[in-house]
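As you look at this complex, bear in mind that one protein chain is not there, while each of the others sits in place.
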Amino acid sequence: MKVSKEEILHIAKLANLNLKEEEIDTYLLHLQDILNFANIVNNAPVEGLKETIGTNKNYNVFRKDEIINFEDNEALLANAPEKERNMFKIPKVIQ
Amino acid sequence: MSREDYEIVIGLEVHAELSTKTKIFCSCPTEFGGEPNTHTCPVCMAMPGALPVLNERVVEYAVKAGLATNCEIARNSKNDRKNYFYPDLPKSYQISQFDMPLCEKGYVEIEDENGEKKKIGITRIHIEEDAGKLNHNEFGGGSLVDLNRAGVPLIETVSEPDIRSSKEAENYLRKLKSIFEYIEVSDCKMQEGSFRADVNVSVRKKGANEFGTRTEMKNMSSFRSIVRAIEYEADRQIDVIEEGGKIEQETLRWDDVSGKTFSMRDKEDAQDYRYFPDPDLVAIKLSDEYIENIKNNLPELPESRKARYMSELGLSEKDSNLLTASKHLSNMFEKASAICKNHKLVANWLLSDISRILNEKEIEADQIPFTAEELAKMITLIEKGTISSAIAKKVVEELFENPKDPEEIIKEKGWIQISDEGAIKEVVQKIIQANPQSVADFKAGKDKAVGFLVGQAMKETKGKANPQMLNKMFIEELKK
Partner (left out) sequence: MEITELTVHELKEKLANKELTITEITKAYADRIEEKEKGIGAFVTILKEDAMKKAQEIEEKVKANEIKGDLAGIPIGIKDNICTKGIATTCSSKMLENFVSPYDATVMEKVNNENMINLGKLNMDEFAMGGSTEYSAFHVTKNPWNLNKVPGGSSGGVAAAVAAGMVPWALGSDTGGSIRQPASFCGVVGMKPTYGLVSRYGLVAFASSLDQIGPITKDVEDCAMLLNVITGHDEKDSTSENREKVDYTLSLKNDVKGMKIGIPKEFYGEGISEEVKQKLEEAIQKYKELGAEVEEFSLDIANYALATYYIIACAEASSNLGRFDGIRYGYRTPNYENLKDIYKNSRTEAFGDEVKRRIILGTYVLSSGYYDAYYKKAQQVRTLVQAKFDEAFSKYDVILTPTAPTTAFNIGEKKANPLEMYLADICTVSVNIAGLPGISIPCGLDKEGMPIGMQLIGQKFSEETLLNAAYTFEQAVKFRKNYKPEFKNI
C-alpha cells in the first residue's frame, strides 16, 4: 500500500506529533519501507485462524472491590510541570 | 411542509456511574468530592508502568443492569482501548468495550405520549472508565486537572433509535434511572453527574425509511434540559431542511441559559479512536451459573412492585405507577407504611403534597431531606387527631426545610390541634355570634352553612381546632 503525504500528516496529527517539512519525506520513505515488509502478513497462511487476543490464557483476572489508599499521594504530583491547588495546570480549555 | 409532517428520531447513550467502593481498574475510592487528586494512585494517574486490574463488582453490576433490562449477557467479553487525547483522560486512551460488550439486545418498556406501552430497544450495555474533571480557574487563567473521578466505573447503555419525542425520551430516562436505582448498581445522582446522557437527534419526513443525519449533545444531566434541547434541536433541524439546507453530523453543546445548541468541535478534527483489545487486560468469560446466580438475586424491579401495590394494597394503577417510578419514593412508601400501617394515607401524602414540593423545588425523590420514620410519625399524628390535615400540610413544608421529629415541630410551632371541648365550644359560640346570616341560612335548611362556619372557626384558630369536633358542635349549637 502506498502512503501519501496527506496520510502521514493525518497520522502525525492523530499521534500529536509535528513533522517538519524537511522530515516528511524521510518519515514517508521509512514508513513505506517498513509497511512493504510488514505486508508479508497478508501472504501468511492464516485462513480460518482466530486472532490472538492476550499472550497467555489468563481470563477472569479480577480484583476485590476493597479500598486501598495509595500511600504517597505527594509523590504522585511531584513530577508535574505546573500545578496549582494540588491540580495539574494547563492552558485554558473551553469545553 | 409543516412541523407535523416530520418525525423526530432520538437515540440515547446513558452513562451511569456504578456504586462500587473502588474504581474500575484500581483500588482508589470512588467517593464523590474529596480534595483534588487525593483519590488517586499510579494506575488512575497513568504513571508510566502502572497496570489495570478489573474490579469484579463492575462486571457483576453490569450483568445485573443487563438482566434488569432484558439483555442477552455475553459469555465472552473483553476490554478495548479507545485512543484520543484530552487532559481529563490521563492515559490518552479510555478503557472501554468495542465489539464484545457485556450485554446486548435488551429493551425497557415505557409509556409513549398517549400513555400506551412501548418498548425501547437497548443495543448494548458496556463497561468503561470515567474521565477526570477540568476545573476552570476564573482568576489565574488556565484549567486545572483533578483526577479523582478518573477511573470511576461506568456502564454505558446505548438505546436503539426508537424514541420519537422529548416526552418519550424523558420517560425512557426515568425508567432506566429507576431500574438502576432498584437493582442498586448506581445511585444515579444527576446533580453529581453520576447519571448523564448523550442525546442523538435527527428528523425525517413521516413515512420515510431512512434516518436523517443526526447531531449529538453530550453529557446532559437534567431531564428538563434534555427535553428542551431535543425540542430546540428538532425544530432547528426542521427549519434547516425546510430552508433547503443540510444537517451536518456534529457534536453540539446545549446552552441552558440561552436555550440554544452550539457547534462544539472544529470539524477538521475528525476523530479516529483506533480501538484495539487492551493487552494489559485479559478475557472475561462468564458461566451460565454465574449469570443465573445474579439473576436469582436480582432485587424486585419496579414492574413487579407496581403489580404488588395494585393487587395486594388495592392502589390504583396510576398511583402504583407514580409511587414505583422512583425507588426512593417507593422505598419511602414501603417503609413509612410498615411503621404506621396506613398505606393509603402514606400514598396520598407522597403523591400530593410531597410530590408537589419536589416539583416546585425541581429535585428528585432521593433528595427528600426527611426520613420515612418522620413521615410515618406525621401520618400517625393525623390519625390520632393530634394535628389536622391543614396543619399536616404545614408540617410537610417544615419537614422539607428543617427535617426533624414532627412531634417536636408541632410542639415548637404550637400547632397541636385543639381538641378540648371547652375551648372548642368557646370558639363555636364566638363564630356563631359573629355570623348571624349563616345561622339564619342553616335554620332555613341550608346545611352548607355549617361548612362555612367550620372554615371560619379554623381560620380563627389558625387551623388548630379539630374539624370533626367543630362540625359536630356547630350542628349541636345551631339545633339548640
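Some notes on this structure:
Letters A and B name the chains as they come in the text, with residue numbers starting at 1 for each one.
Please note the rule applied: a residue touches a chain if its C-beta (ideal position, glycine included) is under 8 Å from a C-beta of that chain, and two chains touch if they have at least 3 such contacts.
All of these numbers come straight from a predicted model, not from anything done at the bench.
Touching the chain that is not shown, out of B:His15, B:Arg81 or B:Lys118: B:Arg81 (per the contact rule at the top). Touching residues on subunit B toward the chain that is not drawn are 42, 45-54, 81, 83, 85, 87, 90-93, 145, 272, 274, 276, 279-282. Interface residues of subunit A with the unshown chain, by the touch rule above, are 1, 3, 7-8, 11-12, 14-18, 27, 30-31, 33-35, 37-42, 44-46, 49-56, 58, 61, 63, 72, 75-76, 78-82, 88, 90-93.
One rule holds for everything that comes next: only the chains that are shown with their structure count from here on.
Note: centroid distance subunit A to subunit B, computed from Cα atoms, is 39 Å. Touching subunit A in their complex are the following residues of subunit B: 20-22, 27-29, 35-38, 40-42, 45, 47, 53-57, 59, 78, 85, 87, 134-137, 140-146, 272, 274, 277, 279, 281-285. Of all residues in subunit A, only 14, 16, 53-56, 58-70, 73, 76-77, 84-93, 95 touch subunit B in the complex they form.
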